[in-house]
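In this view, the complex is presented without one of its protein chains, the others remaining in place.
Entry: chain A
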Amino acid sequence: MTNTPALEVNHLTKKIKGKQIIKDVSFTLYPGEVFGFLGPNGAGKTTTIRMIVGLISPTSGTIKIGGRNVRTEFTAAMKHLGCIVENPELYPYLTGWENLDHFARMDSSIPKDRLAEVITLVGLSNRIHDRVSTYSLGMRQRLGIAQALLGKPKVLILDEPTNGLDPAGIREMREFIRQLAADENLSVLVSSHLLSEIQLMCDRVAIISKGSVIRTDSVDNLLAEQERVIWKAEPAHLAKQLLQEETVVTEGPDNTLITLYNEPLLPEWNKKLVMAGVKVKEMRTQLPSLEDLFLEVTGGETID
C-alpha cells in the first residue's frame, strides 16, 4: 500500500438554508483499500458523496481525487473517479451496450475495447444487447459498476451498493468489490447503513452521525478496542472483588463477569484469581459486533 492518497476530503462543510448539514468532515482513502462510510439514514452520507463526485458544491473544504481538486480541476479529477450515486439509474430505453457506449463517448481517453473488458469483468456478456428496462436490479447494479469502471478510475464510489439485492447478490457484490480493490489496486468508498455489510467488506470505516464524522479507524482496531473478556468463576463474588481491584468489572448473564480485554495483564489477573483459590472455569474473549460499537459511539441513535 503506497501512501499517496487516492481521495482526500478536508474539512468539508455544507450549509443548506442556514442549516449545517455537513460539519467539518475529513477522511482519506489510500489505494487498494475498501473504505466504509457508515451512518444512519439522514446522517449526511449521500450529501457527502454527492459533494465528492461534484454534484453538489461544498460550502467550504476541499476534495481531491488523485491529487486533483474537484472544484478547480473538475475534468482532471473526474477522470480518476467512477461512481454510482444511490441507484444505478441508466437509460432504460437503451441497451446495456448503448448505455456503456454513451458514457464511453463522453471521455475520449477511453479506448473502444474497454467496453468489452468491463462487460466481461462484471459478467454481463449474455444480456448486454438487451434493453436495460428488461434487466433485473442485480444486472442494473452490475451495469452501473461497469459504467463506473469504464475510465479505469483510481477511486470507485458506491453509494449503498447492495441496496435491494438478494442475499446471494449481496455476497457476490461484496466479493466483487474486494476483488476489485485487490486486483486493480482501486480505492473503494462504500456507504451503507448496514453494519454487517461494512464489517465484512471494509478495511477501514468512518462513522458519521448528524453530519459529522465521529470515528475513523480500521475495522479491526475499532473492534479490538472494544474486545471483552468473559469470565466464569466460582465463587463469583470473590472473583468479582479480586478483579475489581485491577479493572472495571460488570456482571453479565449466567453469573459471568465481564472485563475489558488487556492482553499483557490478563495472565496476571488469572494468576491472582487462582492464587486466591477461585476456580476459573471459563475465560473467553469476545468481539462486539460493529453494531454494538455503533450504538455506543453514536449514543444509541437509531439505525436500521
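The rule we apply is simple: contacts are C-beta pairs under 8 Å (C-beta built on N, C-alpha and C of every residue); 3 or more make two chains touch, one makes a residue touch a chain; residues count from 1.
Simple rule for what comes next: contacts and distances are computed from a predicted model.
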Report summary line: From "Xanthine dehydrogenase family protein subunit M", "ABC-2 type transport system permease protein", "MptD family putative ECF transporter S component" or "Cytochrome d ubiquinol oxidase subunit II", the UniProt protein name for the chain not displayed is "ABC-2 type transport system permease protein"
Report summary line: Considering the complete complex, of A:Thr4, A:Ser57, A:Thr120 or A:Asn262, the missing chain is touched by A:Ser57
Query - Contacting the left-out chain in the complete assembly, out of A:Leu29, A:Ala43, A:Leu90 or A:Leu273 - result: A:Leu90
Query raised in the report: Out of A:Met106, A:Ala182 or A:Ala276, which touches the unshown chain?
Result: A:Met106
Report summary line: The missing chain sits against chain A at residues 50, 53-57, 74-76, 78-79, 81, 83, 85-87, 89-94, 98, 102-103, 105-108, 147, 151
